[in-house]
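Note that this complex is displayed minus one protein chain, with the remaining chains in position.
Presenting chain A:
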Amino acid sequence: MVSRVFRSDAIAAGLLVALSAAVFVVSADFPTGRGGDPGAAFFPRLIAGTIAILAVGLLLKDLTTDERAAHEIDPTVVRRLAVVVAFPALYIFVMPIVGFPLTTVVFLAGLMWYSGARSIPIVLGSSIGVMFVLYYLFGVLFQVPLPDGLVPIGDVLPVVIPVGLI
């Protein structure tokens, strides 16, 4: 069932004021400056104060207007987006443990499948191909620390590169 959230501006204003208050609390311990320097808390507080003023403006606008910002919430869409966000979140969490090669192939194949791709050879072939290209580009060429984990791709690649496959 589709539900509607009214006053998204009012909700945003509340969150922004809360953020501003948190900035003031957290920056209370920041050291003061020397000479004319107003100190470490000055600029963040200036920003937070301005955000709070604008948030109040947003709230007032919301309270005085006839056309309030409203959003429809469709559970199907929410579920779809939650799954799509879960894919990269799980990837970042699992990759250091399981390793780049396996996590990448599972991530790509899984998200492609979830997105509607149904050809197993294309899904697997493209997932493995993209993984190899990125491993070579980032891991080998740019020296980004991409853990091998369960699949020792680092041992295989030097054999593959001279053959001209990558």
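Some points to look at:
Going forward, a residue touches a chain if its C-beta (ideal position, glycine included) is under 8 Å from a C-beta of that chain, and two chains touch if they have at least 3 such contacts; residues count from 1.
The definition used in the following text is that contacts and distances are computed from a predicted model.
Only one of "1,2-phenylacetyl-CoA epoxidase subunit A", "proteasome endopeptidase complex", "Tripartite tricarboxylate transporter TctA family protein" or "Cobalamin cluster protein" fits the UniProt record of the hidden chain, and that name is "Tripartite tricarboxylate transporter TctA family protein". Mapped onto chain A, the interface with the missing chain covers residues 8-9, 12, 16, 19, 23, 26-27, 30-31, 33, 35-40, 42-44, 47-48, 50-51, 54-55, 57-58, 61, 69, 71, 77, 80-81, 84-85, 87-89, 91-92, 95-96, 104, 107-108, 111-112, 115-117, 122-123, 126, 130, 134, 137-138, 141-146.
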